[in-house]
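Every protein chain but one is kept in place in this view of the complex.
What follows is subunit A.
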Amino acid sequence: MPSLILRAVTPVLILLLIIVSIYALLRGHQEPGGGFVGGLIIAAAFSLHVLAYDVPSTRRLLRVAPQTLMGLGLSTILLSGILGLLAGGAFLEGVWMAVPVPGLGLVDVGTPVLFDVGVYAAVMGMVLMIILMVAEMNT
């Protein structure tokens, strides 16, 4: 049985880690971070949940199967590439536009960010698939 302290702080930590991971993902284009690290951080968040509770509850929390996440990730990457193609450029060519966001002013949004989101999901899916799998061997 994992320690009570771990169980108590896990929900808070997970929430923080998820926020950090999304932050890392979104700032990645300008500052250190990005899809890969972000994916690893959120995978770590759910791994913490596995350690504190058990695999079935983590799977419930996750809602999506890790394999599906991998597939979604790769599809998103492809989609970001195809968008460049549809915009009249080459496959994977970046397409950017400035979107006004309340409180932040104009924000650059482009297919590379979408690309990073795909990497994020793929990495998260891959790591979690293995960790959940290994953890299930213990039960």
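Throughout what follows, a contact is a pair of C-beta atoms (placed from the backbone, for glycine too) under 8 Å apart; a residue touches a chain by one contact, two chains touch by 3 or more; residues count from 1.
Criterion: contacts and distances are computed from a predicted model.
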Name of the absent chain as recorded in UniProt (options "Pyruvate dehydrogenase (Acetyl-transferring)", "Cell division protein FtsI/penicillin-binding protein 2", "Putative monovalent cation/H+ antiporter subunit A" or "Arginine transport system permease protein ArtQ"): "Putative monovalent cation/H+ antiporter subunit A"
Contact footprint on subunit A, counting only the chain that is left out: 24, 28-37, 40-41, 43-44, 47, 50-51, 67, 70, 73-74, 77-78, 81, 91-92, 94, 96, 108, 110, 112-113, 115-116, 118-119, 122-123, 125-127, 129-131, 133-138
